[in-house]
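Right, I'll just put the structure down here and ask away after.
The complex is shown incomplete by one protein chain, all other protein chains being positioned as in the whole.
What follows is chain A.
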């Protein structure tokens, strides 16, 4: 267990989620007879869920700061219809449409941020109001009609990387990006390790780093080949690339920048943050505004994929995004959560949805299962916290080891003392 922990880093909560996701994928791969991990299907999963995952990135920051945003679906729909009509009536090009959409998102976000941060109305109320307001605005602006968007705009939602270079049987750009990513991660890890050694800080054993890097690279290359080997003309979707860039960007912002630290500080203890010089109103304003900008982007991706903006776009998205964030380990009370965790949480829901669909399970049963998964995931988290123990994986590994110990009870390992204590604890808990 310790070795597994070392390889994947300290965050056992996130580790548990990743293992759960992998287990889920393997389960559906077997159950659907290999239909899950086909190029077409994984591309499909990404295209169908990228806008929810984009929302989850914004939502996790909102929830870390101790708020909630119920308006994202309506904001996405409102921005979608505005952009579609503007491009149709004013002949805007696709990139001007995107800029316009982001600007509208920023305005909407400023509106909601103003009420939340500076007037002091709880975000739940402000965004509940926004949910109604912008849903109505969507139908008012679009007169409840569907408005199609141009083909070059559709690329951001339904497009793929182009085919270039020699025919290798794979999409060359996808493969190239995958390789660059793998090389980048290896170089980055080696470099930061070297710098740490130079500073005289403690570093992990070299083999741990290499095993970890090996696993990451294997995963990246596996995914690359999967995405690259689809039908000709398909490859890693553009919306997936947008998502990947956002994950890297926001992961970095939340962890390594001043504003990111301040979001956690305000969500963890607003008073303490203020007495440390954090301007909590500004942080709240920016978080709410950022959420609406990402909602605008999500709305445009969706419109691009479905080739038209309609009056009922984005209904229920806020709930999917919030569910992803909580499955990903965020706390309702704020201060806890990660961007990557939320993406993994969103993917858990996406894979579940997709697998059940492939098996022909109806929408009714699918909803019930998703609801229960959300409840069980968070309940597990709460239970673990109350027991002061690490994670799902931690418990699985302990039980696994207990099995081992029973088999080889004649020769207890040298570290038996520490092991038995945790084992007896497990027995006590489970009884």
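By our rule, contacts are C-beta pairs under 8 Å (C-beta built on N, C-alpha and C of every residue); 3 or more make two chains touch, one makes a residue touch a chain; residues count from 1.
Keep in mind that, in the parts below, contacts and distances are computed from a predicted model.
Asker: Pick from "Hydrogenase 4 subunit B", "NADH-quinone oxidoreductase subunit K", "Phosphoribosylformylglycinamidine synthase subunit PurQ" or "Xylose ABC transporter ATP-binding protein" the UniProt protein name of the chain that isn't shown here.
Answerer: "Xylose ABC transporter ATP-binding protein"
Asker: Quick one: say which of A:264, A:285 or A:302 touches the chain that got left out.
Answerer: Of the candidates A:264, A:285 or A:302, A:264 is in touch with the missing chain.
Asker: Hey, which chain A residues sit against the chain that's not shown?
Answerer: That gives, for chain A, the contact residues 10, 195-196, 199, 201, 252, 256-259, 261, 264-265, 268-269, 271-279, 331, 335-336, 388-389, 421-422, 425, 428.
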